[in-house]
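With one protein chain held back, the other chains of the complex are shown just where they sit.
Take a look at chain A:
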Amino acid sequence: MSAAASPDRAVVVGSGLAGLRGAEAMRRAGFTGSLTLVGAEAHRPYDRPPLSKHVLTGAVAADATTLPSLVPLEAEWRLGTAATGLDRKNARVHLADGSSLPYDRLLIATGTRARAWPNPHEGRLAGVHTLRSREDAAALRGALAAGQRRVLVIGGGFIGCEMASACAALGIPVTLVEPSATPLARVLGTHLGDVIGAMHAARGVEMRCGTEVEWLEDDGRGRVVRAHLAGGGHVETDLVVVALGAVRNTEWLADSGLGADAGGLDCDADGHALDSEGRADTRIAAAGDVARFPHPLYDGRRVALEHWGHAVAQAEHAGRLLAGRRPDRPYAAVPTFWSTQHGINIKSVGLTEGADGFVIAQGSPKEGRFLAVYGRAGRCIAALSIDCARWLPAYAAQVAARAPFPPIRGATDQPADLAVLPPGFP
């Protein structure tokens, strides 16, 4: 029941939000052994959401994002030292500096990194950036503050949209290129993606949807000057932000025998890591972006979620688990995320994946404030609020309860027809 009385060694690989909160949860749950946190980045854990928002506009400095510690950790920090391998037989984590750490309990929270531009030469040109780390944000902030002729954002996901929003706020001309018909098409579908696209266009973002950047041209001295689009046409630019999503940091687990690939590290319902045969290794748990776990809300389908709140909640679950507290129920927090674009608050609960319809339950897209509910096979699976987050909790409860879809009728400010529309996923 309680944590082992004998002194033992816990290692947390990954020093982001999930690693920190997981380590704290272990301590809070009574783990008294030695604790080591390993991080590829040189910094103490910091918060990422501001990096693509307030840091870009200069409202917050990149290095002012350090996360507060909620519990005294009494931990050893191995920062700036990536984990390079996991030897489960000898229970050791190998580090980039050639050393290794023995463990009795291991939390894997290595997260993700930005997907690089596929052409490495072009990706290394001056003026070509990605946005994931504090350094990335600081470099982009510096470039934006210096003034740019035109910023090109490649990719209309959340990071791309937030980047475009920051440029618009700074009055810097910006073009966003997205291969789907609308931004956020994969998450919201093209129907509501179109609403978001119109919102960006109305605030001066040049939206180039339905096309791709084929190659980046440099000035002969290693600096990007132009992006060439599929089907002809080009964008003159001096700053390119590659926002093509994230890649999970699982390569270091390649020889560990764990079930890990580019989609994440497999876990069981408790949060223990699974080996490639599907057997749980009860000394190891995973949390955050890297963990692919069966979600009870989605019929046990394995999902890996890149959400801030999930990183916190799952890390707390995993930390308690490693400290020897058996969970009374599997981790089942309803996924949530938020974004801010052009001062508009976008918030969502649940997962829209596989939705076969959605309704505008309250408000109206025309007025720029609305709440949409996504359904699949007659059940509510996700809800999205645009500038009306206070309406969301009621729908979160419906998603958590897998309530019948279409949802609540008779709500305030509800359209008369409550028509079920196709979301239009690409």
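Quick note on the criterion: a residue touches a chain if its C-beta (ideal position, glycine included) is under 8 Å from a C-beta of that chain, and two chains touch if they have at least 3 such contacts; residues count from 1.
Keep in mind that, in the parts below, contacts and distances are computed from a predicted model.
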item	value
Chain excluded from display, named as in UniProt, from "Amino acid ABC transporter permease", "Cytochrome P450", "RNA polymerase sigma-70 region 2 domain-containing protein" or "ATP synthase subunit b"	"Cytochrome P450"
Hidden-chain contact residue, picked from the options A:Lys89, A:Arg221, A:Arg329 or A:Arg390	A:Arg390
Options A:Gly16, A:Gly127, A:Gly160 or A:Gly363, residue touching the unrepresented chain	A:Gly363
Residues of chain A in contact with the chain not shown	343, 361-363, 367-369, 388, 390-391, 393-394, 397, 408-414
